[in-house]
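In this view, the complex is presented without one of its protein chains, the others remaining in place.
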Amino acid sequence: MSNLFFKKKNNIKLNDILKILKFKSQKKNFKINDIKTLDQSDKNDITFLNSNKYLDIALKTKSKLIITNKKLKNSLPKKMYIIEVKNVLLAVYEVIGLFYPDALDDDFDANVKIINIKKYLNLKAGKNVLIGRNVKIGKNCSIGNNSIIESNVVIGNNCKIGNNVVLKNSIVGNNTNILDGAIVGKKGFGFYPGNKKNIRYAHIGSVIVGNDVEIGCNNTIDRGSISNTIIGDGTFLDNQVHIAHNVKIGKNCIITGQVGFAGSSSIGDRVMIGGQAGISGHIIVGDNVQIGGGSGVIKDIPSNSKVMGYPAKNIRNFLKDSKLND
Amino acid sequence: MSNLFFKKKNNIKLNDILKILKFKSQKKNFKINDIKTLDQSDKNDITFLNSNKYLDIALKTKSKLIITNKKLKNSLPKKMYIIEVKNVLLAVYEVIGLFYPDALDDDFDANVKIINIKKYLNLKAGKNVLIGRNVKIGKNCSIGNNSIIESNVVIGNNCKIGNNVVLKNSIVGNNTNILDGAIVGKKGFGFYPGNKKNIRYAHIGSVIVGNDVEIGCNNTIDRGSISNTIIGDGTFLDNQVHIAHNVKIGKNCIITGQVGFAGSSSIGDRVMIGGQAGISGHIIVGDNVQIGGGSGVIKDIPSNSKVMGYPAKNIRNFLKDSKLND
Partner (left out) sequence: MSNLFFKKKNNIKLNDILKILKFKSQKKNFKINDIKTLDQSDKNDITFLNSNKYLDIALKTKSKLIITNKKLKNSLPKKMYIIEVKNVLLAVYEVIGLFYPDALDDDFDANVKIINIKKYLNLKAGKNVLIGRNVKIGKNCSIGNNSIIESNVVIGNNCKIGNNVVLKNSIVGNNTNILDGAIVGKKGFGFYPGNKKNIRYAHIGSVIVGNDVEIGCNNTIDRGSISNTIIGDGTFLDNQVHIAHNVKIGKNCIITGQVGFAGSSSIGDRVMIGGQAGISGHIIVGDNVQIGGGSGVIKDIPSNSKVMGYPAKNIRNFLKDSKLND
C-alpha cells in the first residue's frame, strides 16, 4: 500500500543508501522501492532488525536487504544483503529521510479551509470546522466546532468527531467517535538522543482507527514512525489517554483514564486496563488480560492474566504483598 | 428537580419497564415518574441497588420500586416491589434509555452561535465564543477565545472561563474559574462490556460545580450517569485532572496536577491530594484526609488520615517500608 500522507522518492538505489550511511558504493547497484518493517517489507524494500525480540519475524521477511548491527547479523540468513551499522535506529531514520524528505517536518496543514458540508453525504458540522485537501468523509458523520481535519485523512460512516479535535495522518473506520480535544496523528516523540543535541526524525506511519471505536477527550495518539499506530475495532479509550508511536491495540479493549502506552507496545484483544496504568515500550500484552489501575507493566504479559502493581505482577501476589506491608 | 439537559418521557408505566427487561406484564400497572439513585428517589420513582455498600441508603429510600439482583434482594424490606435481574447496571441503563431516549447521543450542540454579549450583564467575551440556547450567565463574567458553552448551561456571577473551554450539561456557581482547555460535562466513560461489543449507555446526570472553585487547564470532568458529578465550594483543581462520572468532591479540597478519580468515588471536605495520585471507583475518602503524590487509593480512607503509597496506606508505614527496602 502506498503512503497516503507522504510523498515517496521513487528513484532510490542501493548506492544512495550506502552513501548516506557513509559506506562505499557497490558495483552491483539496484533500485530499492521503500523502507518498511520486517513484516511489511516486500522483496524490493529495505528493512531493519534492532532487537532479537523480532528475530522470528526477521527470518520470515520478504526483504532481502536489511540494516542491523554486529550482534544480530549472525542470526540472519546468509542470503540476505546485510548493512551492518553501529546504531540501527539512527541509520533507519537517515534512510527514511532519503525516501521521504518531506516527512521530517510536522508543521500544521496550511491547506485547510472552512468545510463545505455539501461535498459530503449528510454531514453535520459545527462552526469554524477546518478541512484539508482530499479528505474523505463517509455518510452521516458529524464534526464539532473548531475541529481540524488535515489533508488526505479518511473517515468512515456514522462517525462523530467532537469539538477542538485535531486529526491528521489518520484513517478512521465506521461508527467511531473521537471526543473533544483529542489530537490524533501527530508525529511521535521520536529523536535520536545525541551527545550535543537531540535529533528529530521523520514519522511516515499513520494512525489506523478501527470501527466502533471511542477515543476520549484530550487523548493524544501519535502516528507511527515506520509502521502504523493501530486502535482495533470496538476498543474504547477514556479521557487523557496517551498512545505513543507504533502502538498496536487489539479489539474490544477498555482503556480507562490517563493510561499511557510507550512506543511500539502491543496489546491483544479484550484487554481491560485500569486508570493511570502505564505500559512500557516494546512490551507485548496478550488477549483477555486485565491490568489494575496504576500498574506499571515492564515485562510481557501472557494472555488471560490478571496483573497489578509497579512493576505489575499477578494480582493475587500484589494483594498479598500489599497486605503484609500494610 | 427536573432534568435541565435531557427531555424525559412522561408516560412510562411499570409494564413498559418490565417489557424492556423481558419480564411478563403485571395486572396492577402504574405510572413511574423517573429513574433515580437511592438517595434521590421519590415514592413514584424507580431506583436500583447494585452493591451492599449502599444497603444502608436502600433501607431509607423513598422509592418503592427497585431493581436489584438475587444476592441483594433478601436484605431489602418486604414491602418493596423488587425487580430481580442478573445484571443490575445493564437493566438500569435500559430503563434510562426508556425515560431519556435522546440522552445516549452525546453529539456536539449544533445550536451554538457566536455570543451576543449584550444579552448578559457586564460580560467580557473573547473571539469566536460559541453559545447554545437558553444559557444563563450571571453578572461580571468573562469567557475566553474559542470557548463553547452548550445549551441550557447555567453559570453564576463573577466566573472566569478561559480559552478553548468546552462546557456542557453543567451548572456552575459564583466566583468560579474554569481554565484553558478544560472539558466539563461530556458523557462519562460508560458502557456495558459485552462479549461481542461494548455497549454505550446514556448519561442523564450533570456536573454541578460550586462557588469559588478553580478547574485547571485541560481538566476533563465527565457528567454523571444517573446522579451528578459534584465539585464542592472552594475546591481547587490543578492542571490535567481527570474526574469520571458520578464523582463527588467535597468543599475546600486541593487536588494537584494529573490526579485521576475513577467513577463514583466520593471525597470529603478539606482533602488534599498530591500529584498523579489515583482514586479507584466507588471509594469513599473522609474529611481532612491527606493523600501523598503518586498514591493509588484502592480502599476507603477514614477522616483525618494521612496516606501514601500504592496501594495507599498510613504514611508512616509507607515511609518506614520504603526505608527498609532502599
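Just so it is clear, A and B label the chains in written order, and each chain counts residues from 1 on its own.
As a working rule, a contact is a pair of C-beta atoms (placed from the backbone, for glycine too) under 8 Å apart; a residue touches a chain by one contact, two chains touch by 3 or more.
As the structure is a computational prediction, the values presented were derived from the model and not from experiment.
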{"item": "Option from A:58, A:166 or A:267 whose C-beta touches the chain left out", "value": "A:166"}
{"item": "Option from A:61, A:142, A:211 or A:240 whose C-beta touches the chain left out", "value": "A:240"}
{"item": "Among B:69, B:142 or B:157, residue touching the chain not depicted", "value": "B:142"}
{"item": "Subunit B residues touching the omitted chain (full complex)", "value": "124, 126-128, 142, 144-146, 160, 162-164, 177, 179-181, 212, 214, 216-218, 234, 236, 238-240, 252, 254, 256-258, 272, 274-276, 293-294, 309-310, 322, 325-326"}
{"item": "Those residues of subunit A which, in the complete complex, touch the missing chain", "value": "106-108, 110, 112-114, 128, 130, 146, 148, 164, 166, 181, 183, 186, 189, 191, 193, 196-198, 200, 218, 220, 222, 240, 242, 244, 258, 260, 262, 276, 278, 280, 296, 298, 310-311, 313, 317, 321"}
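Please note the rule applied: only the chains that are shown with their structure count from here on.
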{"item": "Whole-Å separation of chain centres (CA-atom averages), subunit A against subunit B", "value": "33"}
